[in-house]
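Our next item is subunit A:
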Amino acid sequence: MNGLLAADHLFDQGLTLAVFIIVVVKVVVAFAVLMGAVTLMIWFERKAISDMQSRIGPNRVGPWGLLQTLADGIKLFFKEDLIPAESDRFVFKLAPYLVVVPAFLIFAVIPVGGSVTIAHHTFDLQVADPPMGILLVLACSGIAVYGIMLAGWASGSKYPLMSSVRASAQMVSYEAALGMNVVTVLLVCNSLSTRAIVDAQGGSFFHWNLITTGIVPFFLFLIAATAELNRPPFDVVEADSELVGGFNTEYSSIRFALFYLAEFMNTITMSAVMVTLFFGGPAGPVPNIPHIKWIFPILWFTGKVVAFCYMYIWFRAALPRMRYDQLMDLGWKKLIPASLAWMLLVAAALTSWRWALIVLAGVFIGWIALTQAFEIGADRELSDASVLPSIGQRPLPGRVLRRMTDGDAPLDDEASDEEVEA
Partner candidate 1 sequence: MNLLAAVTIPDVAIFVLSAALSLAGAVGILLAKNPVHAALSLVMTLFGIAVAFIELQADFLAAVQIIVYAGAIVVLFLFVIMFLGVDKREDLSVEPIVGQRSTAAVLVLGLMASIIALGFIGHFEVGPASQTAELTGGAGNVADLGRAVFTTYLFAFEATAGLLVIAVIGAVVLARKPEAKATAAVVEEGEQ
Partner candidate 2 sequence: MHTFPYLSLLVIVPLVGAIAAALLAKTAPAAGRTIALAASGVELALVVAMIIQFKTIGAFQFTSQHAWASDLSIQWNVGVDGISLFLVAMTALVIPIVLLGAQVAERGAVFAAWLLLLEAAAVAAFVSLDLMLFFIAFEVTLVPSYFLIARYGHERRNYAAVKFFVMTFLGSAFLLVGILVLAFIHQGQTGQLTFALEELRHTTLSDGTGIWLSLAFLAAFAVKAPLFPFHTWSPTTYREAPAGGSMVLSAVLAKLGTYGILRFNLTLFPHASKTLAPLVLTLATIGILYGAIVASAQKDMKRLVAYSSLAQVGFIVLGTFAMSQQSLTGAVTMMVNHGIITAAFFMLIGWIGQRRGGWDTTMLRGLQRPAPVLAAVFTVVMLASIGLPGLNGFVGEFLVLLGTFATHRWWGVVATFGVLVAAIYLLWNYQQVFHGDADEENEKTPDLTIRERLVVAPLIVLIVVLGVYPKFMLDRIEPSVAKVVSSVVHSSPAPASHVIIPSSTRLGGDR
């Protein structure tokens, strides 16, 4: 308990009224800014994609259609709230909140600027700086999956359930890669606190973790993060052409709005996390102008986040959706080994060059071996169909499945005898 508070120098003089107000204000501001940012993000995405597709996009409500999101929100708010008869009502209602809350929570540990002094209280421009900051990010992204899974399951409907299964598998798979790249960053920064991570990248562009970790982890992290977000090209969870919209098919009204909100909020927070981990957070040249000096880090931070948000929009417009099996292959066969290898390399390089060479050799051998093994595995898989049938063939819970087996073509005895002999 005390350990938590001791880390932040805001509490150096104890918990006074001023401190309390500052904390409350920080929370409220962060919340408001995030909500505002989300409406803007939604507008931005629609506008940008329209642009890329040579359309105009929203342009009626407000200047440049800026208030379109608000209008949509109000409309959704007044729509009828439907709950399917087959649903698990409690979980059905719970799920949207499980999605939104972690999205907010992550933002709490993101340093959006430097430190500010108001009324003799110096505090950081971030809601909180717990010593385990970055682990909180991982924890929240781990929790976020619950909302999606449970939403799909609780709907009591076929396609949402498939979406749930996909979501759980996907997010667990990519979380490992995500975590390992975070560890790479931690190896370089020597701290789990987000503030300390940002501070460690303070010097110049070459101190950014993007460079100090050797660029690769950033790209690995980017891919993994995109998958965690269920953003295109990894949006198999809500693939509307396959799953009619996925986990939120049965949702309407305000609950649907919450999912929608959370998705974009996650995009923003994940961008912010990437900025924090690899791009120095608020770091950047700060012109020495008194009184408004504190604003430049915020601008730097915002600019970087917007750039990432734009990149996500760009992905969406430009990249085709991956097939589910390709997605899992990418996660398990490429991302995880690569993340692990790079993590080991960085660790070894930090120790001594001898170790670096040894690990490099090891990584090389491992890479060759794994490639070979995967190739052979793929061949075998095709030859004897020795893996589970794909998800689409699964029976659904309820009536149907009592009578069904795997959904594999039942073999008659003669055929199977031949197979055994062969």
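On the choice of candidates, all candidates are chains of the complex that A comes from, given by their letters.
One rule holds in what follows: a contact is a pair of C-beta atoms (placed from the backbone, for glycine too) under 8 Å apart; a residue touches a chain by one contact, two chains touch by 3 or more; residues count from 1.
Since we're looking at a predicted model, the values are computed, not measured.
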From 1 or 2, the one in contact with subunit A within this complex: 1
Subunit A - residues contacting candidate 1, complex: 1-4, 6-7, 88, 91, 130-132, 135-136, 138-139, 141-143, 145-146, 149-150, 152-153, 161, 164-165, 168-169, 171-172, 175, 179, 191-193, 385-388, 391, 394-398, 401, 403-406, 408, 410-413, 415-417, 419-420
